[in-house]
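Below: one structure in C-alpha cells.
What you see is the complex with one protein chain gone and the rest in place.
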Amino acid sequence: MSYLKRPEWTWQPAERVTHVHHWVKQEGEADVVLFGAPLSRSSISASAASEYPEAFRKMWKGFAAYNLDERIDLTKVSVRDAGDVAMHTTNIKESHRRIEETVEGLADSKLTCMIGGDHSTTACAVRGVKKAFSRERIGILQLDTHLDVRDPKALGPANGTPIRQLIDGETVKGEDVVNIGLHGYFNTKELVEYADEKGIQMVTMREARRAGLTETIRKAVKALEHVDRIYATIDMDVLDISVAPGVPASTPGGMKSEELFEALLEIGKSEKVRHIDFVCLDPQKDNHVSATVKTGVYAWLQFMTGVAMRT
Amino acid sequence: MSYLKRPEWTWQPAERVTHVHHWVKQEGEADVVLFGAPLSRSSISASAASEYPEAFRKMWKGFAAYNLDERIDLTKVSVRDAGDVAMHTTNIKESHRRIEETVEGLADSKLTCMIGGDHSTTACAVRGVKKAFSRERIGILQLDTHLDVRDPKALGPANGTPIRQLIDGETVKGEDVVNIGLHGYFNTKELVEYADEKGIQMVTMREARRAGLTETIRKAVKALEHVDRIYATIDMDVLDISVAPGVPASTPGGMKSEELFEALLEIGKSEKVRHIDFVCLDPQKDNHVSATVKTGVYAWLQFMTGVAMRT
Amino acid sequence: MSYLKRPEWTWQPAERVTHVHHWVKQEGEADVVLFGAPLSRSSISASAASEYPEAFRKMWKGFAAYNLDERIDLTKVSVRDAGDVAMHTTNIKESHRRIEETVEGLADSKLTCMIGGDHSTTACAVRGVKKAFSRERIGILQLDTHLDVRDPKALGPANGTPIRQLIDGETVKGEDVVNIGLHGYFNTKELVEYADEKGIQMVTMREARRAGLTETIRKAVKALEHVDRIYATIDMDVLDISVAPGVPASTPGGMKSEELFEALLEIGKSEKVRHIDFVCLDPQKDNHVSATVKTGVYAWLQFMTGVAMRT
Amino acid sequence: MSYLKRPEWTWQPAERVTHVHHWVKQEGEADVVLFGAPLSRSSISASAASEYPEAFRKMWKGFAAYNLDERIDLTKVSVRDAGDVAMHTTNIKESHRRIEETVEGLADSKLTCMIGGDHSTTACAVRGVKKAFSRERIGILQLDTHLDVRDPKALGPANGTPIRQLIDGETVKGEDVVNIGLHGYFNTKELVEYADEKGIQMVTMREARRAGLTETIRKAVKALEHVDRIYATIDMDVLDISVAPGVPASTPGGMKSEELFEALLEIGKSEKVRHIDFVCLDPQKDNHVSATVKTGVYAWLQFMTGVAMRT
Amino acid sequence: MSYLKRPEWTWQPAERVTHVHHWVKQEGEADVVLFGAPLSRSSISASAASEYPEAFRKMWKGFAAYNLDERIDLTKVSVRDAGDVAMHTTNIKESHRRIEETVEGLADSKLTCMIGGDHSTTACAVRGVKKAFSRERIGILQLDTHLDVRDPKALGPANGTPIRQLIDGETVKGEDVVNIGLHGYFNTKELVEYADEKGIQMVTMREARRAGLTETIRKAVKALEHVDRIYATIDMDVLDISVAPGVPASTPGGMKSEELFEALLEIGKSEKVRHIDFVCLDPQKDNHVSATVKTGVYAWLQFMTGVAMRT
Partner (left out) sequence: MSYLKRPEWTWQPAERVTHVHHWVKQEGEADVVLFGAPLSRSSISASAASEYPEAFRKMWKGFAAYNLDERIDLTKVSVRDAGDVAMHTTNIKESHRRIEETVEGLADSKLTCMIGGDHSTTACAVRGVKKAFSRERIGILQLDTHLDVRDPKALGPANGTPIRQLIDGETVKGEDVVNIGLHGYFNTKELVEYADEKGIQMVTMREARRAGLTETIRKAVKALEHVDRIYATIDMDVLDISVAPGVPASTPGGMKSEELFEALLEIGKSEKVRHIDFVCLDPQKDNHVSATVKTGVYAWLQFMTGVAMRT
C-alpha cells in the first residue's frame, strides 16, 4: 500500500462533495457562471486587485458548501468556474474590450459572477450585458463608499469612473443606479452634485444601518422594479477598514462584515438580480490571517445562499 | 540607597495588590484553581496554542483586579495558579492522559479554569471531571463556531473531535450539549446531521445576537438545568476574525468581543458552572498589539467577575 | 509644454479646494486654530505619539472637505494650521511650559484644536486656557478608557496624571469633569475611589452605548451647563483595540469608530465647547493600512462638521 | 474567440517548458524522485514546517529551469513529484512509520529528495534507506546549526533527536556523520560531549567559511569515502536569521544564502550522494516576501544543477 | 516669543545646509538634474514602484550631505529636483511618450538622474537621450538580476522588455549593453540565447563578486569605451532579497548593499556616465523599517559622491 497522495490543492476528484472547491465545477452546464477579471493596472492608485481571482479560489477549501444559518445545501445550485479573462499586459483598453466581449458571450447565463479586478471592470461588464440585451433596461445596485463618478475624460476608464462611464455613455440611466454605503468624507462636493443631477439614488451607511440591511436592499430592489435586470456591483471598499484591511480604499465608519453578509443574502434572493461582481479587493494588502479574502468568499457564499433560496 | 530593583516581570512580592498578577497566588487554598494545558500538536492544522498559558499569564500585569462596570473588587475571590500540566513531547495520547488525570485530581475545587491548548484538551478535562464525579450528569456549554464533532476514528483525538469523543464515549449525552455561536459555512452538512441526530442544542450567532447574549446564556443554562454540573468550554474561534486574529480558525461573521464579555459575565454568575476552559488561541498568530491575548484575559476576568457576583 | 510638476505632497496652491489639505490654510485669520503638541517622552510607557501631528496632516489629502451624511461643505468654516509647539529634546518640564504658554496665547480663538502628543499635554493646555480666562470656570469633557488621575507626586507630570494635576492644582473642579468610555479592568480600585471622592462624573462605555452616543454627549454637556467653557479631550485609547491598533493603551471592549464619530459630531455642535484635543495616537504602532490615523482624521472632521452646523 | 483561460496555478499543460513547474512531471520514470513529508507535530517547539512541501511547490513558477551561472539546462535531468506521504493526524509514530516505509519503497531511485517537515523525518528516511540497502554503510552529510543528538528516551522521536536515533539505533555510525555549520551557543556542553564520544565529525561555520564552502563539502565527501552512499540532510536552520526568518531555529551568525548555494552545488556534483532532504522551514513564519521559501527552492535547484553536472 | 514652528517636512528654508533635503534645490541651474517617473502600471506583476519618487525624497532628511568615507562635502555639486513627469492615469503609451519627451528636453544637462517607476521607463529615457543626441552611440551599463529582453511584441512595452525594445528598435546595439549581476534561475534559456545572439555582455554576480565590484565596473566602462555616452540603469532587483524586501523581483543570491554602494561610487566617478536611473523599488512592499528605501537613497548618494570626485 502506498501512502503517497497528490497534494489537496491540486484538486483531485473529491470522494465527497463537502467543501466549496469540490462543489464548483470546471466544465459543463451550470446555473451560475463565475469568472475572473484580473485587471487592476487601471486603478488610480497602485493595486494588486488583479490577484483576487486567484486568492478567492484558493480560499474555497476553507469553506463548507453548506449554510448552517439557513440550513441550505448549496450544492443544489450548480456553479461553473469559467476561468479568467486573459488580460493584455500593457494595453488597458484592449483588456477592457476583452472583458466586455466575454461578458457579452456569457450574459445569457442564469446568473453571472465576476470576480475583479478593480472597479473599472464593472463598466465593461455592464456594457457587455447591454450588448447582449440591447433592448433591456439595466439597473445597478451598488454597494460602495464612493460614487465612482469621476470624469473619464480626465482619467480615462480608470477605477473611479465606471458609473459615470455608464451614465454618460447612456448604457444606464442615473436614476437606475442605487448606491448604498456612502458616508463621511470620501466624495467631493462636485461629485455629489453630479450624482444629484443625474438622479442617482444615494443611501448613506447611516440610513442603511438604521433601516437594517435586509430592509435597505428590499427597498433598493423595489426602487428598481421598473428595470429589466439588475446588475449588482459590490465594491469591497464599502467595508469598514477594521474588517477589510485588504481593500486599499476601505475606510473607518464603513459597513461591518455581518451587515455585508445580510445584504448579500437579500440580493441573492432577488430574482431580478442576474449579474454580480465583487471588486477592489487587493490580496497583497490583506493582513496576515487573510481576513479580507475570507470575508470576500463568505460574502459570495451569502449571495449564493440567497440564490439557492429563490423558489 | 540603591536604585537597583528586580525587573517587575520576575514577580516580586507586591506592596499593594492592584493588578491581576498580584492577585493570583502561586500556592495555598483558593476558591478557583487555574492551570494550563499547553498542548496543540493534536491540532489538525499547525497551531502554537500551546503557548497561550504563558502568554495569558504574562499579560496579567496590564489588567487591574477591579471591575469598574460592576464596581467589584475581584480580590474577594481567591485564585490559585497551579501551573501547567507537563506534556510529553511526542506522545499525544500520554499528554491527553496526563490532562485527564490532573483534572480528576483538581475536580473537587469549587471552580477549575483550564487554559488551553487546543480543543482536544476539553475532551480530556471533561473525562477527568466525569471520573471524579462518576454519578453526576455533566452538561456542556460551548461557545464555538464549530460543532467539533468530527470523527475520532478517522483523526484520532484531534482538536476537531472533542464533543464527539464525549458523546460517542458516553461521558456526556448529546442533548446535554448547548453550542452557541455557529454560523455560515464552517460545518459540513454531515456534521450538522450528526449533531441533529445526537440532540445537540445549536444556537446560531444570529439567534444569539438577536436575543442578546445575556439572555442567550440564561436560556442555555436553563436548558441544562437537569444536569448536575456544567462544564463551559470557550473555543476562542467563536470570535470574529477582526477581533481575534490570533485564533487560526476565527471567521468573519463571528462573535464580537463585547458580546463574548457579556456572555462570560453571565456564565460566571451561573452557580452550576463548575469548570471552564479557554482554548485554541495561538499567540504566535496574534497581531502586533496582542489584541487577541488581551481579549482572552479580559474574557476570563469577566467570568471571574460573574463568579464574584455569585450569592 | 513641460510635463514636469511638483509632487502633490509639497503642497502647491490648489486650483480647486476639494480636499482637506487644500482647505486648511497656513496663515491668516480663521475660525478655528489647529496646532500640534509633539511630545510623548512624558508617557509612562514608550510612545511615539509625538509623531501624530505629522501623520495627521499627511493623511489630509485622503479626505474630501465635504461631509456627505450631513451634506455640509466644510470650507464654510475657516481653519488655520499654526504649526507645532517646539519641544525641548530632554527637558519635559520646559516642553510642558511651552505648550501652556502657547495655548494661553491662542486661547481667545473661537476654537482651538490641539493634536497631541500624549495625555500629559492636556494638563498644560487647560492651564493655558485658565491663565487666559482666569475668572472662568472650565469644564472637561473626556472620552477615555482611563481616569488619568494617577498621582503626579509619584510620577511627575506623566500621561497618566493630567486630570489629577488639574483637580489637585485647582484649575478644574472634580465635579466639572465628565469621563465617558470607562470599562473593564483598566483603572485600579484606588483610582476609582479618588474619582468618586472628587466628584468626577463617570459614564461607562456600557452606559454610553445603551443611551446612544449622541444622547450621552447631550447629557454630559447638560451636566456641565454651569461652566463657562468646555475643554473636550479625546484620549484615543477610548477606542476598541480592533479599530485602534495604533493607540498603545486601546483595549478590547472599547468604543467603536462609528460611536466615536457620532459623539464628535455632537461635541462639535455644542456651542460651549471651545477647545478640543486628540491625544495618545502613536503612528509607529498603527497597522499597515494606517487605520488608526485615518480614524483620527475622520474623528476630527466629525467635530469640524458639528462646528459647521452650529447655528 | 474566447479570452477565458484556466488560471496558471492549476497547472495546465505548458506549451513550452521554461519554468520549474513545467519541468517537474507528475508521473512516469525519472532520474530523481521528489516527495513531501508534511509532518511537524513532532517538533519540540510549535512548527508549521508541515506546510513547506506545499509552499515549496507553489513557488516553482517563479524559477526558470535554467541555471545561468553554469549555463545548464536543468530539463536534461528528469524529475518526478511523487506527492506527499499521507500523515496520521494525531499518531506521530504511525506517521513516522509511513515515511520510513515510503522511503524504503523509493530508495532504489537514482536520487531521492524529501521535502520536510521537521528534522524527525530524517531519522525515518535514513532507516527506510537502510532497510532497502541493509548491507550498505550509510554516511550522513548534515548542514545544521545543531547536532540534533538530544535523547529520544526523554523526548520521543522529536526533531532534536534524529542523529542520535540513528547512532543509538545502529543505523549509522557516529564517525560516518559530518555536521557542517555549527557555531555559537546552540548546543549544550553535554551534547557536544556525546558527539565527541560517538566520533561525529564537526565542522564549525567559521571553519567552513574560512576553507570556502566548496572545499568544505569536498573534504566532507572525502571524509565519507568509505561509505556506500551518502544521505545529505539540509536543516534550513543552518542559515543566518537575516536570510531565513522562516526557519524558527535559525540564528544570527549562521550560513549565508550564497554559501548554502555554493555548498549545494558541490553536494549535487558528488556521485555518492543518493538522497537528500530539506527540513525545518516553516512557511507561516516566513516574512512578507517569502524570502525563506524562495531560498529553499533556489537551494534545491543548486543541488539539481550539481546533479545535472554529474558526467 | 512664539514656540510655534512649521513642521520640518514642509521644507522651510534651512539655516544651515547639513542634510540632503537642504542641499537639493527646487529651482535654478545645476550640475545634476533629478526627476521622477512615477509609472508602474506597465509592470508585468502588480507594483507600486510609482510611489518611489515620493518615498525617495521623503527619506532625504535622514541623510547628511557629507560622505565620511571619502571625506567629501556633497554640496560642492549642485543638484536640482525638477519634479515628476505627469503620468496619464490609464494610457500607458502616452505616459511613456511623456517620459521620452521630458528626457529629451533635459538630456543636455551635465547629468540626469531618473527615479522610477518600473524598468519600462528606462526604454523611454534612453530613446529621449537618443533623440537629443541622434548621432551619438549610447552604451548601457545595467545592474540587474534579469536581462529584461522579453518580447515587446507579446507584452507591449512592459517592464520586462526595455533592453529588447532598445536593441530591436536600433536605439542601442546589443554589444553596447553590459549587464552585471545575473545569477541563478531568473532568466529562461531562450532569453539568454537572445542575449548571446545580440552580443549583450553578461557578467554574473559570481564573477562580479570574485573580481570585486570596483574592478568589475572599471572593466565594464572600459568595455564601453567606444560609445559616446553611457546610460547607467540600476534595477534595484539586482539586490539580495535580504537587503531589498521592497523590490518585488529581488532574489536570494543577489548583490549585497555594500557591493551596490561600491559599484555606484565607481559608476559615479566615470566621466562617460551621463545618465542614470534607479528603478523597480516598490515602497509598499518595503519592510517596517524602510530598509530598501534607505538603501536606495544611500545608493544614489554613492553615485553623487563619485560625481563629486570627478576632477
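Going in written order, the chains are labelled A, B, C, D and E, and every chain counts its residues from 1.
As a convention for this text, contacts are C-beta pairs under 8 Å (C-beta built on N, C-alpha and C of every residue); 3 or more make two chains touch, one makes a residue touch a chain.
Note that the structure is predicted; figures quoted are calculated from it, not measured.
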Displayed partners of the chain not shown (whole complex): B, C, D, E
Contact residue for the chain not shown (choose from E:Ile92, E:Val192 or E:Leu301): E:Leu301
Hidden partner chain, touching residue among D:Asp240, D:Glu258 or D:Asp277: D:Asp240
Of D:Glu136, D:Glu190, D:Asp228 or D:Glu271, the one touching the omitted chain in the full complex: D:Glu190
Hidden partner interface residues of subunit E, rising order: 18-20, 63-69, 71, 73, 242-243, 257-258, 261, 287-289, 291, 294-295, 298, 301
Contact set of subunit D toward the excluded chain (per top definition): 182-190, 192, 202, 204, 206, 240-242, 245, 248, 250-253, 285, 287
Residues in subunit B touching the chain absent from view: 2-7, 9-11, 26, 35-36, 53-54, 57-58, 82-86, 98, 101-102, 105
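The rule is short, and it goes like this: only the chains that are shown with their structure count from here on.
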Those chains which touch subunit E and also touch subunit C: A
Any chain in contact with subunit C as well as subunit D: A, B, E
Cα-centroid distance, subunit A relative to subunit B, in whole angstrom: 38
Residues of subunit D touching at least two other chains: none
Chain contact topology (line, ring, star, complete or other): other
Listing of all chain pairs that touch each other, if any do: A-B, A-C, A-D, A-E, B-C, B-D, C-E, D-E
